[in-house]
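Structure below; questions to follow.
A single protein chain has been removed from this complex, and every other one stays in its place.
To keep things simple, chains are lettered A, B and C as they appear, and every chain counts its residues starting from 1.
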Amino acid sequence: MKAARLHEYKKPLTVEEVPTPTPGPGQVLVKIAGSGFCHSDLHVIDKEIELPLPLPLTLGHENAGYVAAVGKGVTMVREGDAVVIFGGWGCEACGPCVSGHEQLCDSPQWAGLSKWNGGYAEDILVPKESYLVKLSRLDPRRAAPLADAALTPYRAVKKALPFLEPDYKALVIGLGGLGQYGVKFLKILSGCELIAVDISDEKLKIARNDGAEHTLNGRDPDLREKVMDLTNGKGVCAAFDFVGSDQTLAAAVSVTRSLGKVTQVGLGGGTANLKVLANSRFEVAFEATLWGTLKELREVTALAENETLSLEETEFAPLDRINEVCERLKRGGVAGRIVVTP
Amino acid sequence: MKAARLHEYKKPLTVEEVPTPTPGPGQVLVKIAGSGFCHSDLHVIDKEIELPLPLPLTLGHENAGYVAAVGKGVTMVREGDAVVIFGGWGCEACGPCVSGHEQLCDSPQWAGLSKWNGGYAEDILVPKESYLVKLSRLDPRRAAPLADAALTPYRAVKKALPFLEPDYKALVIGLGGLGQYGVKFLKILSGCELIAVDISDEKLKIARNDGAEHTLNGRDPDLREKVMDLTNGKGVCAAFDFVGSDQTLAAAVSVTRSLGKVTQVGLGGGTANLKVLANSRFEVAFEATLWGTLKELREVTALAENETLSLEETEFAPLDRINEVCERLKRGGVAGRIVVTP
Amino acid sequence: MKAARLHEYKKPLTVEEVPTPTPGPGQVLVKIAGSGFCHSDLHVIDKEIELPLPLPLTLGHENAGYVAAVGKGVTMVREGDAVVIFGGWGCEACGPCVSGHEQLCDSPQWAGLSKWNGGYAEDILVPKESYLVKLSRLDPRRAAPLADAALTPYRAVKKALPFLEPDYKALVIGLGGLGQYGVKFLKILSGCELIAVDISDEKLKIARNDGAEHTLNGRDPDLREKVMDLTNGKGVCAAFDFVGSDQTLAAAVSVTRSLGKVTQVGLGGGTANLKVLANSRFEVAFEATLWGTLKELREVTALAENETLSLEETEFAPLDRINEVCERLKRGGVAGRIVVTP
Partner (left out) sequence: MKAARLHEYKKPLTVEEVPTPTPGPGQVLVKIAGSGFCHSDLHVIDKEIELPLPLPLTLGHENAGYVAAVGKGVTMVREGDAVVIFGGWGCEACGPCVSGHEQLCDSPQWAGLSKWNGGYAEDILVPKESYLVKLSRLDPRRAAPLADAALTPYRAVKKALPFLEPDYKALVIGLGGLGQYGVKFLKILSGCELIAVDISDEKLKIARNDGAEHTLNGRDPDLREKVMDLTNGKGVCAAFDFVGSDQTLAAAVSVTRSLGKVTQVGLGGGTANLKVLANSRFEVAFEATLWGTLKELREVTALAENETLSLEETEFAPLDRINEVCERLKRGGVAGRIVVTP
């Protein structure tokens, strides 16, 4: 099969022929329909995040496709089933794993980010059948981003539910692929009015279409004051920072009420600074959430299957041109997810 | 002022002239715009629920209106303000009161159900200004049912949020006034598909309009099996029984999954029977919720003010004809709330 | 190896020679040091609980011992390791399993209660190494009851933690093996004063030694009034019924405050009846908890290893005499756990 492999950090991926894996007992081979190109892979390619393992490696952790072959003992799926693939594989033995938080495993075995190859390929070997979430209505090519671009903001919103009180407003900073899903999940799971912030007027418009009641341009020098005005001086009950820079985190912290929560989503690279009586109120909870659980992927998939969640616009690119995708993402300006198709 | 007073149990109310109260320090006099006639008042009039206090008493705990006069020290409202009135007044000192659950007070001082007269009158005396939730856009005549008919299911749904997992379905039994709001709040606050049950096809239609994906007629002898089929044999993650009879409670318990919750809403009069390995799975939580908190009324009002929550159709009846309202409710068949107006 | 097997319901177990299993990939063979005889096995033998599988079957789900052999790929344990065995095995794929509640699996694969043989034998085959919790200090013969007799009340108490407010008292009914652990865990995990109830004065004495501040005899006709007096009329914040009869459940419900919780622990066989405004306050949560999770067994074991939890007195009986143990348990009057040793 063809695979796009990372042979050396800071170098383009090599699209080459590799042996197609054979599923062992309990394992499943999935023919990739689409593999979303996630921004975090850029960090890996550029060695900003270094993986503790030898290269080459096939990246790609946001995958969906069709079951191609099943190993011995597999009973839940059969050849031809359309599936989206949970990628946050773990050791199944550490504290996070046995409490249902496998993506937070002490020794992560993530698809495409560990010894297990990912989905920038024609096929992917999945070590356990329960990692597969079956699709009934959705096209797996379009469903691939559920596995990360939708799952990650879903968990962020779900963990903030106890803070989302409808007599307060919530704030979303950064309306790229994940942030847009953030807005959608906040409308699905809470009754809070939303204040959406981005530096792109086009993205603010998308947010309004997705239900955000208020939008502000992130370049506005009076941003903080405007948020406080919109909340009658009370501050927001929950802020979600999908940018994750020092500046956006500082803004999120400064406008969040006591008993509220600031969530950092994704690998932005900024530092959150919290100092009570200075830049933060008391009892503001802060947390940087990570990806989502298998259970949460089932929930996200159910929401997409029954159209409670509408999928974002997706662009497709063939596997052979994956390095062009990579370059375009580095340059920025890509509106939504680009899904790589074999 | 005119007031409809209960002089003797099991007798009609007497509409008569009584002195208009004068607000003391911190108190507020509110001119009633509307007072929803709640089914629980029938239980009181018929002495099924006996109040520990001497008659006569003006009933009516679901009130909204305009501030008519304020006592000394009142600063948050002024004459003419449109307000909905929180009615679950408490002692402000017991455990429930000081933890924000005043409606569950050990010594309830509820409006219209304690020494404090209620809103079946031209005016009502409110003992504390913070019990008033200001309206900006809504007409208080139409907003009165927020104080109970909407607030009660809101709390029931909110307390069940941790159980509402979108890869499972939720069940609503009974689609009268409260049940309809239950459906609405489930759609606002969760992503679960809903199964709505009633014996009236008209009410099932309303539920579908409000977003319920599945409806079943409560007279269907295969009701339980159909719910299990709709959930692929898994059962629902949460069931809300707005009828509260032995039969509906038994149905709700029998179709709820392990780790799920059954909520009884309102004063139905039935008994919940739970026996594991017989009629119930393990780890099915059961709770009969009561009314809502002041904080929750603020949340409900915010949802209605910004049109996230649409108000149900309401019928109005003049105070002089309150005993006719009473009779009609006893006979059943009233679709939504009847609001009494002075 | 020798095993005590159930060949026919309502008949004694047969102690006989069976082939010793060989661990397959990922599996572990454990030499049994002790297997606690759990009351629920009596229900199985007497066919009060019927298992959906053909006999014969080796019962015994409360096991500890020493690793005897490991299958391919096992890395966390090695031959000779002392271990306590989690027994609530599941399918690893259903909702409860993937959220960390394997003991509540939709298709339970429990040790000694499914196709997997249990620990009334010389050896037991464990399907997954992560089911083993390593012991460092404890003797596995004495540690076996951690796997159920301690684990079950631990989960019951842990799920009630949000209700355990130290300005209220908690109630424990039934001070047999599980109830005694219930008292201990309530003292370890909460600051509530305890009211312990049993019909045996000896067991009340043990409860006092374990820290229960108040004890009442269950035969006392004024039991309910005395509990209300001890709580200044407020009721308890949490009640734990380890008996689970209609009577004890009714008592527990009737003395629990609003915003409190009643937990039924174990397979008592009674029915909980809850009717607000009659025998129950509003917002009393009811739940029958089941066993515990693997994560919780790790927590219980940690508490026992560092002597925060003291083990109860245990009696030992050889495997050959297991039917005598069975008879004695049926007759009642056994103080603590009887552990079967090969």
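One rule holds in what follows: a residue touches a chain if its C-beta (ideal position, glycine included) is under 8 Å from a C-beta of that chain, and two chains touch if they have at least 3 such contacts.
Computed from a prediction, not measured in an experiment: that's the story for all the values here.
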Visible contact partners (per top-of-document touch definition) of the missing chain: A, B, C
Listed residues A:27, A:190, A:280 or A:301, member touching the removed chain: A:280
Omitted-chain contact residue, chosen from C:62, C:165 or C:312: C:165
Contact partner of the left-out chain, one of C:41, C:81, C:193 or C:241: C:193
Missing-partner contacts on chain A, residue numbers: 49, 95-96, 99, 101, 104, 106, 165, 167-168, 234, 257-259, 264, 267, 269-278, 280, 282-290
Absent-chain interface as seen on chain B, which is shown: 25, 76, 92-93, 95, 97-101, 128-130, 293-295, 298
Where the unshown chain meets chain C, residue by residue: 161-162, 165-167, 188-191, 193, 213, 295, 298-303, 306, 308-309
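FYI, only the chains that are shown with their structure count from here on.
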Distance from the mean Cα position of chain B to that of chain A, given in whole angstrom: 40
Chain B: positions in contact with at least two other chains: 165, 167
